[in-house]
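Of the protein chains in this complex, one is absent; all others appear in place.
The block that comes next holds chain A.
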Amino acid sequence: MLDGVSLAMDAGDAMLLTGPNGAGKSTLLRVLAGLRKPDSGRILWHGADAFEDRSMHARHIAYLGHQEALKPGLTLTENLSLFARGRPLAPALEAFELLELRELPARLLSAGQKRRAALARIVLADAALWLLDEPSLGLDARAVERLGEALALHRRTGGMVIATTHVPLPLPEAGALALPGAPLEAAIDGAWGAAGAWA
């Protein structure tokens, strides 16, 4: 699906992945997260190969997929506490204006509120690299603004962001990587080569 992709990032950098549906944006994010093994190529974190020890690599990663990964029967607090590791929940909830909803079961939340909860988990993870798959999906203008603030704060403190999107994101001075959307033949025998070197 992907071939000849190469990118490198430094502390505070941001990167936007764009391209048509099916170009492999989400796949690239999953590979970067260490969830999916590339056919060939490497992901390096400070020179260490991510696929040598995926659990170690995972500690640097906060990943937002298409799904919010919320259990409908648990409250917002209970849903997120697994990812808190002893850190306080309030600042992450506050960042997305979820404090009043924290004792509500996730099944009562609207689609936008669930997305905000998933974003709160990203903030909570306290990871250096945020991998966000269409983070603004279903968010209202105000929530997009809060997302922008969270992204800016993360980058100011030395964090990195890679996001896929079809709409403009509040991510100033972000690098861009456009995936062309490979033709079918290339997808069948295309090898995946990523050489990433994050400082």
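Remarks
Quick note on the criterion: a contact is a pair of C-beta atoms (placed from the backbone, for glycine too) under 8 Å apart; a residue touches a chain by one contact, two chains touch by 3 or more; residues count from 1.
Methods note: contacts and distances are computed from a predicted model.
Hidden chain, UniProt protein name from the list "Heme exporter protein B", "ABC-type dipeptide transporter", "UDP-glucose 6-dehydrogenase" or "Na(+)-translocating NADH-quinone reductase subunit A": "Heme exporter protein B".
Note on the undisplayed chain: of the listed residues A:Leu82, A:Leu108, A:Leu153 or A:Ala176, the one touching it is A:Leu82.
When the omitted chain is restored, the residue from A:Ala8, A:Ala69, A:Val144 or A:Leu177 that touches it is A:Ala69.
Taking the whole complex into account, chain A touches the unshown chain at residues 30, 33-37, 54-56, 58-59, 61-63, 65-71, 73-74, 78, 81-83, 85-86, 121.
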